[in-house]
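For chain A:
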Amino acid sequence: MYEHDVLVIGGGGAGLRAAIAAHEEGADVAIVTKLHPVRSHTGAAEGGINAALRDGDSWEDHAYDTMKGSDFLGDAPAIETFAKTAPEEVINLEHWGMPFSREDDGRVSQRPFGGLSFPRTTYAGAETGHHMLHTMYEQVVKRGIEVYDEWYVSRLAVTDHDDPEDRVCHGCVAYDIKSGEIAGFKATGGVILATGGLGQAFDHTTNAVANTGDGPAMAYRAGVPVEDMEMIQFHPTTLPSTGVLISEGVRGEGGILYNDEGERLMFEYGYANNEGELASRDVVARAELTEVNEGRGIDDEYVHLDMRHLGEERILDRLENILHLAEDFEGVDGLEEPMPVKPGQHYAMGGLEVDENSETCINGLYAAGECACVSMHGANRLGGNALPELLVFGARAGYHAGGRDLGEAKIPTGPSAKSEDGHVDTPVSPGAVDAGDGDVAADGALVEPQEVIQHHVEAEERRVTELLEKDDGVNHAEVRADVQETMTDNVNVFRNEENLKEAVEDLRVARERYQDVYVRDPSRTYNTDLIHTIETRNIIDVAEAITLGALAREEFRGAHWREQHQERKDDEWIKHTMVSWNDGRPDLYYKPVVLEGEDKTYEPKERSY
Partner candidate 1 sequence: MAEHYSSFNRGNTRWFLQRITAVFLIGVLAFHFMLLHFVNHAAEITFLGTQARMSQVGYFGTMIAFLVTATFHGVNGVYNALINQGLEGTQKQAVKWVLVVASLVLVAQGSRTALYMAGIIA
Partner candidate 2 sequence: MSQSYDRGTVEDFGRWKEFSAGMWAWIFHKFTGWVLVGYLFTHIAVLSTATQGATTYTQTIRGLEALAIVRVLEVGLLAVAVFHILNGVRLLFVDLGVGLEAQDKSFYASLVLSGAIVVASVPTFVSGAF
Partner candidate 3 sequence: MSTGIQESETEADTEEQDTAAEESAAQRQRMETKRQRAAERDLQEKAEEELDDSENAVELKVFRYDPEVEGKEEPRFDTFHVPFFKGMTVLDALIYARDHFDSSLTFRHSCRQAICGSDALFINGRQRLGCKTQMVDLDWPVRIEPLPHQDVVKDLVVDMEHFYDQMESVEPYFDPEETPKKSDLEEQRQDRENREKIKMSTRCIWCGACMSSCNIAAGDNEYLGPAAINKAYRFAMDEREGENMKQHRLNIIEQEHGVWRCQTQFSCTEVCPKDIPLTEHIQELKREAVKNNLKFW
């Protein structure tokens, strides 16, 4: 068994920041990650990092933009903490040597981004995430923080109390991909989940193949409720064949969207008469799909994003890597022709419920980054707000776990925060096929850290051995493909009840088929077949939570649109949809949105661009 004060699961932006913060507090930290940290998907972020740095801008404006962007589903304490801390965190990155793009006077450049009232997006060329990730990994190396890379965490070691709020997380179980060793990891100070996105639940996504929602799924099964899972952002500009993202920076610099008739669609059809291409992502994504659905799409699939008029010099200076992406992955020269784009799954606003100290309702368990839902993005995330979120809440998780007093959190967590029961009609019952027995044993029988971890290690060993020994059955890849397909067909930008129910049914079928999966590769050495098979189960769990949330929320808010409910219903729906696992049976309930900020209360207003 490996032992540390603080364990960080995941080596992306959030995980690295958390580890450094905990280290600053003097804790002995280790990062356990299934990919080497520099391979994390934070590296793919292109556009930038928002922070109110300059005269004329203020954290209050940033907070307001974020709240408005969230369509008033964000929690004010989270948003305000975020907007206040972001500048410091960005400057901190600068102090760590991050190669930001610069102004003439040598200061960090900022550019306009969708949904922001001030050009406050700092950036480093069109590869901001890459630089941020590498800069932070460098600092991890500098501090000598231990990294267990290519260790796959498959289970959290949590006590078995009935009430999730009584449970304690003592560590996790991980699998050394290279050697096949299964080991327990013990954390005396806290476990921080930073496992990133869940894009692999969909088949057209900007997310990496490794973004399989492991963290949310693991913690969900351990008792942490997931929040607002239906809020999935579809990015309006991804390349049709691969899902590779064309940064919002292109539109920020002045790129224009055209339909098949050569019309500037955002204005021509009144999708966003003021902001045009720079309107919020959901608005642009729906605009594009509407064009396609109404027959004005190109090849009935996509629209054009044109940046030629910006001129070669400006493009090369600020958007050079966009040229490479379009060339390498779509065979299009952005200097010569417009680039084909269509919406693709991009970001999960929802995730594990945490408060503004990044703590979940389980003691000693934190979550930060895309896998968490501190609820600052609400129903829609603004471009350039995720990277600073990693910094702010990653750091807070690290500080808190490392022992710093961050004050009492204002956001309530856990089932006790429930304000209302939820209910949805589903054609089949969701949840584990063998719900009831399994993950949780008798209340409070298992509390001793050592024992808890041992128990979970053994359970994991049994599971792995079973998968490896099983001799025939279903290949997980088929199940995964089915899930991705049904999610993209039915739980996409446009949603309706029928389709969502169909998805619930399909997911049930997937679960049943998953009972029969087997791992064909019998080897213990670098068995990716095994790892992917375990991931597929996580994909099913998060896909189901997304679908249940989508089915429950009968309104149109932010990224979530329902055919039969095409308006925002503030009276009824300013509340978070929560799903908790409840021993294998998903339990739906609601919790209020906190709109009271420090000195003001945010009034829901129409979100027009």
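Simple rule for what comes next: contacts are C-beta pairs under 8 Å (C-beta built on N, C-alpha and C of every residue); 3 or more make two chains touch, one makes a residue touch a chain; residues count from 1.
Inclusion criterion for the candidates: all candidates are chains of the complex that A comes from, given by their letters.
Quick caveat: nothing in here was measured; it's all calculated off a predicted structure.
J.: Which option touches chain A in the complex, given 1, 2 or 3? Just the number is fine.
T.: Only one candidate touches chain A in this complex, namely 3.
J.: Quick one: in the complex, what on chain A touches candidate 3?
T.: That would be residues 35-36, 38-41, 43-44, 53, 87-88, 91-92, 94-97, 99-102, 104-108, 125, 127, 130-131, 134-135, 138-139, 141-142, 178, 180-182, 208-210, 241-245, 324-325, 328-331, 457-458, 461, 465, 468-469, 471, 475-477, 481, 519-529 of chain A.
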